[in-house]
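Every protein chain but one is kept in place in this view of the complex.
Order of writing sets the chain letters: A, B, C, D and E. Residues in each chain are counted from 1.
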Amino acid sequence: ESLAQLVGVCSMMHLPLESSPEGLDATFIGVPLDTGTSNRPGARFGPRQIREESVMLGAVNPSTGALPFQSLRVADLGDVKVNLYNLQDSCRLIREVYQNIVAAGCIPLTLGGDHTITYPILQAVAKKHGAVGLVHVGAHINTTDKTLGEKIYHRTSFRRSVDEGLLDCKRVVQIGIRGSSTVVDPYRYSRSQGFRVVLAEDCWMKSLVPLMAEVRQQMGDKPLYISFGIDALDPAYAPGTGTPEIAGLTPSQALEIIRGCQGLNVVGCDLVEVSPPYDLSGNTALLAANLLFEMLCALPKVTTI
Amino acid sequence: ESLAQLVGVCSMMHLPLESSPEGLDATFIGVPLDTGTSNRPGARFGPRQIREESVMLGAVNPSTGALPFQSLRVADLGDVKVNLYNLQDSCRLIREVYQNIVAAGCIPLTLGGDHTITYPILQAVAKKHGAVGLVHVGAHINTTDKTLGEKIYHRTSFRRSVDEGLLDCKRVVQIGIRGSSTVVDPYRYSRSQGFRVVLAEDCWMKSLVPLMAEVRQQMGDKPLYISFGIDALDPAYAPGTGTPEIAGLTPSQALEIIRGCQGLNVVGCDLVEVSPPYDLSGNTALLAANLLFEMLCALPKVTTI
Amino acid sequence: ESLAQLVGVCSMMHLPLESSPEGLDATFIGVPLDTGTSNRPGARFGPRQIREESVMLGAVNPSTGALPFQSLRVADLGDVKVNLYNLQDSCRLIREVYQNIVAAGCIPLTLGGDHTITYPILQAVAKKHGAVGLVHVGAHINTTDKTLGEKIYHRTSFRRSVDEGLLDCKRVVQIGIRGSSTVVDPYRYSRSQGFRVVLAEDCWMKSLVPLMAEVRQQMGDKPLYISFGIDALDPAYAPGTGTPEIAGLTPSQALEIIRGCQGLNVVGCDLVEVSPPYDLSGNTALLAANLLFEMLCALPKVTTI
Amino acid sequence: ESLAQLVGVCSMMHLPLESSPEGLDATFIGVPLDTGTSNRPGARFGPRQIREESVMLGAVNPSTGALPFQSLRVADLGDVKVNLYNLQDSCRLIREVYQNIVAAGCIPLTLGGDHTITYPILQAVAKKHGAVGLVHVGAHINTTDKTLGEKIYHRTSFRRSVDEGLLDCKRVVQIGIRGSSTVVDPYRYSRSQGFRVVLAEDCWMKSLVPLMAEVRQQMGDKPLYISFGIDALDPAYAPGTGTPEIAGLTPSQALEIIRGCQGLNVVGCDLVEVSPPYDLSGNTALLAANLLFEMLCALPKVTTI
Amino acid sequence: ESLAQLVGVCSMMHLPLESSPEGLDATFIGVPLDTGTSNRPGARFGPRQIREESVMLGAVNPSTGALPFQSLRVADLGDVKVNLYNLQDSCRLIREVYQNIVAAGCIPLTLGGDHTITYPILQAVAKKHGAVGLVHVGAHINTTDKTLGEKIYHRTSFRRSVDEGLLDCKRVVQIGIRGSSTVVDPYRYSRSQGFRVVLAEDCWMKSLVPLMAEVRQQMGDKPLYISFGIDALDPAYAPGTGTPEIAGLTPSQALEIIRGCQGLNVVGCDLVEVSPPYDLSGNTALLAANLLFEMLCALPKVTTI
Partner (left out) sequence: ESLAQLVGVCSMMHLPLESSPEGLDATFIGVPLDTGTSNRPGARFGPRQIREESVMLGAVNPSTGALPFQSLRVADLGDVKVNLYNLQDSCRLIREVYQNIVAAGCIPLTLGGDHTITYPILQAVAKKHGAVGLVHVGAHINTTDKTLGEKIYHRTSFRRSVDEGLLDCKRVVQIGIRGSSTVVDPYRYSRSQGFRVVLAEDCWMKSLVPLMAEVRQQMGDKPLYISFGIDALDPAYAPGTGTPEIAGLTPSQALEIIRGCQGLNVVGCDLVEVSPPYDLSGNTALLAANLLFEMLCALPKVTTI
């Protein structure tokens, strides 16, 4: 089947390639899907390019002192074999793989793929943990209801998640939202559900350490999922993305957000919307690889120097 | 509806933008769809980029002497509003638009889009003209049956067309086919249907004028459709494509093929598989714009100097 | 005439293409001229690329609440047919087109083109409004007198404007100026005319909201023109420009400047110096399209949510 | 020692930089002008990039056995200080520099710049040698009369040259001409003057050795100028050019043409239309550097192994 | 050790990654070394990028009918852990790994790396098979003696091989040689050793099938090594290489050469000089992946359809 040719791996951070989550504390896994994107495609190559740029990462985090591989068993489970010609079927395939991972007690760290994939991942996560808290970092609010009659694409992920009760709406924060919009409905929807919407302009030229103190308070010790769209960052830092928006966050703010999640009950993470054809330098993928490493360092039970 | 944002036009060759095919002899029209591609996406931007590079084209063809705008009324009908999130639905939308064009007696010259789109176009064309002859130029034979259970994507266009009786199989020629393959079935299938399969290696370092004399003989004066995948050409000439294959045709051979169709009863043409994100110079789109102009010059009733 | 091939349009934000300014409150219009540039050319393709990247913009500005299309009639007038082989003649052609626009009571929002074009635009604007205030954002002070005997190119725009009395010199502010210089004269000239020169280093790591409060005070309710060279921004954000200078402004500062003009009597705007050949990602044009949309949102009489 | 080639500030082929043509048999010289181009600019950077890529060239031509530096004194005279803001004045500046070179008995090999520059160079050459023969290689016939009233830009070079009696029209050959055209006049003009017009399609898949035997016959031993537009080659080989045309010549044909001029009375050469912003790999400039070296090897009095 | 970070793999054609050659008939293996290159570096990333582009290759060769995986056990052995800071030591490391492979009766197909690596590979191969025949395809003759006192870099591979008796000099053919040269010695040296030197210009516009018939005659049934520098091809087809030379071979000629080796006693192959930083489209790596697959198809004992 030629479709399987596109998936396949060069491992994240030189970790062992495994085919089962059994015995793992956490795992990297790719979802090479981009047919849910509304503008520039290419995120199907995100997992491959993030892995490629990850090979220069070291195991030590000199800034936080984290030594993630000392206390956690981590691997790379390769890619989900998505169906590029059928978004609905892809969602089913993703959900099934993640149910298996989560059931094994393994925390998934996902290399996307466009933002559509967070929806089936949350289905799997919520099946195990119940409705979860969410730290969503990204440029787009992704609570659109539908377009052209389609209910599944990258702008509807969190709307569908609310529809199915996957989110603990009082513990949802969206950071970095911005850009012109065709309609105002999604903003109203998010706020009406109780989501905290932190616009990009509320972050300009500010440290996000205070914000994260509030977020930690809000999340408590209940299960939490981190969904990070690379388009949260300004296109200067992350040109390789499908729907770039001007005046975004900086990498230091991205690190403040992720490091600010340390100590929380993180049950899953994704880094989505990396589109390598628009990333000629490879540096968007490098940034993504670093952020995924930082997410790993922020997981529960990671020891430090 | 945000989906409509992606479609929209800067006109082909500065032609007038029209919304109806009535009164036109021929029309350019874009189909910005790429979700049927198996490797590198981006053909959704093909129509936009081909139009952009077309603006430097002149109305005179000094080589053939053709003056297409002297005898034909030609316009640009803009883009079909495809559904990027649903291939089946996109096929329906394309078919309906083309049925309308063909019904008006207007010959469509299509700016693709991936090769999936030829299937619904042929549905519309055959509805009017009956089973048509086909000059298919491209690297891939596109007679795969299905993958992962999906029957519609860019490798199945001509299989589906045969299934539905859209092709006059004794008048089908496929030129430029090459590349490794996961299975041998599609080659056998094409030949078993009576298609003439001209491999790229049968074309290496040869003029294709003799081949086209035979093709003209074979086609006679019955209706004929030209489907040109830009990947027929070597990637040196056309890097901006989704599934490049080495050792392909040259631009001069492409011109020999199209000019060789002059005098035939051409009822429609497409130029597909142009993927601008992989075409940094814009020259693949420039090549495509030129080939579309040459197709126009090869239509019935075009006068010459 | 082959020169006309280069101009031509794909409309800004999918707005209707019009040929006359009559009945319009504001209009986008392109000036594809780059022969006044001193280093990297390419700004002739600025209008085309800005339009291309504008197609994903929505009509709502969630940050300011502006709904510009609800209260204003806006169109795209296409491109001025400049004479690429004669700068003087191009200035004449631009001036004539803009006199017609301004006379119709329509506010022009210009897609440049290099900074030379602001001079003939100001000629047209001042003919109607008298000497105008100026918010000039850019890296270069553009008050050079001449080079090699030539008095018209992109470094002399505001010197020529002062020569002809087009500017109300007490209401001129230049923001973002920086870079090494061959001579010191232009800095002295600007200051001697009473211009407020805000160097880039005076903006580093600062919100420009306080500056803009002062600028609003200075401008009062008299007519004001905004001329925005994309090189005001750091090349990280806007690599696609002809004369990049290090250590520039950020996109959030650019938004603060434009939004800070809301409520003023803006009679025209331009966004110049976008050079697509140096903008491989298209993101400089995307930034420019956003800034032009924000300028539209800042025009008098725009309603909000 | 080849290692030394990589280091050093770039002159053409590491030749000494001179300020005077006195005592030189031949010289490389740059003309960084691109304001006469009708589509993509950037040829102003041609001389710089050709020099940069020339540094890896060796002094020996193993194919022809030529050892040009053994018998000729050759240098690099740097660049003509053109006036980018005034085409007419640039022509004057070029003409004056070349009159000085030619008067010194030095053969100029020019690094362009767009094709406009051949006109003032021919003025200087003809002032010394009288009307000269011409081997013009390029995609465009460049005998347009004027556009928008302008008589000087890159499409009019040879029309102006005929107007002023600079060409011996019976000894003019144009090779590689192709592409659609807005008008048919220039083709008729060239032929009416007695030029031999060899279309690109007359060259497809053929050795040009027989053609050059005829050209040598035609040129006899009278003075001859070679003007080589890099757009003569297919864009696959030379993407870095301002007005690319599909289905052009190959590098081996280019070498056949230049080597075919060996033994003729060549009094000057240019290589024009290299536009580095569109040459991301640098390989168009590398090709140009090699062709200029081959022109040097084809000059009168060059000894061989 | 941070050096190990650079090596590591995404497997060739989705083959199993193995750590030992035992039980294999043939293997792909990478040598990520580029410190022997004289101009543009980057070939260290050749293996990684070739593997990446190989993932779309199928197991069937429709042109030759070869089914290599039906009769041969093939794997990917990953990369040799070279020492980037010491060329001599890298040669030792390569030689040792290959001695192990060859000793196991496994045929190595190498993903380079610059042409330096062929020298230690030939040391290993000759240790097992004695002096071997050589089909060397490339732009450069690589029989320089030394530069700056250094005897090992990519221009000396075959000189060192002769010095050590690794080559059966009567069975050495070098195809595609061209380009200017700093000295003439290497050409004389190759010929004086009895090598057959086939210049690129002897190949222009010709099928190489007749040449390969002669080569097969010359090679007989004795052991033969194929060393293929991607710079043999024209830079239009293979821009991603360290020392591009104009007017090279075409992909169809490359296929004729490799397919022409079918039936010979091939004991090893390499594909070298792929430099991904200069291969923005990825198509040079795609070409390399295809040529390596064709080499596999040409190995002894491969069955056909």
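Quick note on the criterion: contacts are C-beta pairs under 8 Å (C-beta built on N, C-alpha and C of every residue); 3 or more make two chains touch, one makes a residue touch a chain.
Treat the numbers as computed from the prediction; the structure is a model and nothing was measured.
Engineer: Which of the visible chains would the unseen chain be in contact with across the whole complex?
Structural biologist: The undisplayed chain, in the complete complex, is in contact with A, C, D, E.
Engineer: Hey, which of D:Arg48, D:Lys127 or D:Arg191 is the one touching the hidden chain?
Structural biologist: Answer from the full complex: D:Arg48 touches the omitted chain.
Engineer: Just name the one of E:Leu87, E:Leu166, E:Met219 or E:Ile258 that touches the chain not displayed here.
Structural biologist: Within the whole complex, the residue contacting the unshown chain is E:Leu87.
Engineer: Looking at the full complex, which residue from E:Glu18, E:Asp34, E:Asp76 or E:Glu245 touches the chain that isn't shown here?
Structural biologist: Touching the chain that is not displayed is residue E:Asp34.
Engineer: Please identify which residue in D:Asp79, D:Asp114, D:Asp168 or D:Glu273 touches the non-displayed chain.
Structural biologist: Of the listed residues, the one touching the omitted chain is D:Asp79.
Engineer: Quick one: which of C:Ser20, C:Asn39, C:Gln70 or C:Ser192 touches the chain that's been left out?
Structural biologist: Among C:Ser20, C:Asn39, C:Gln70 or C:Ser192, only C:Asn39 touches the chain that is not shown.
Engineer: By the contact definition given up top, give the residues of subunit E that touch the hidden chain.
Structural biologist: Touching the chain left out of view, subunit E contributes residues 1-3, 5-6, 34-38, 40-42, 44, 83-87, 89, 147-150, 152-153, 277-278.
Engineer: Touching the missing chain, which residues of subunit C?
Structural biologist: 38-39, 144, 147-148, 155, 178-184, 187, 199, 201, 204-205, 234-236, 239, 243-244, 246-247, 278, 280
Engineer: Which residue numbers on subunit A touch the omitted chain?
Structural biologist: Looking at subunit A, the ones touching the missing chain are residues 56-63, 205-207, 234, 236-237, 250-252, 254-255, 280-281, 283, 286-287, 290, 293, 305.
What we mean here is this: only the chains that are shown with their structure count from here on.
Engineer: Applying the touch definition from the top, give me the chains sitting in contact with each of subunit B and subunit D.
Structural biologist: Touching subunit B and subunit D alike, sorted by label: C, E.
Engineer: Compare the CA centroid of subunit E with every other chain's and tell me the farthest one.
Structural biologist: For subunit E, the chain whose C-alpha mean is farthest off is C.
Engineer: Superimpose the Cα atoms of subunit B on the matching ones in subunit E and note the rotation angle, 0 to 180, in steps of 5 degrees.
Structural biologist: Roughly 120 degrees of rotation.
Engineer: Roughly how far is subunit B from subunit C, going centre to centre by Cα mean, in whole Å?
Structural biologist: Taking the average C-alpha coordinate of subunit B and of subunit C, the gap between them is 41 Å.
Engineer: Any chance you could list the residues of subunit E touching two or more other chains?
Structural biologist: Those would be 56-58, 205, 234, 236, 280.
Engineer: Which word fits how the chains touch one another: line, ring, star, complete or other?
Structural biologist: Per interface graph, the chains form some other shape.
Engineer: Can you identify all of the chain pairs that touch?
Structural biologist: A-B, A-C, A-E, B-C, B-D, B-E, C-D, D-E
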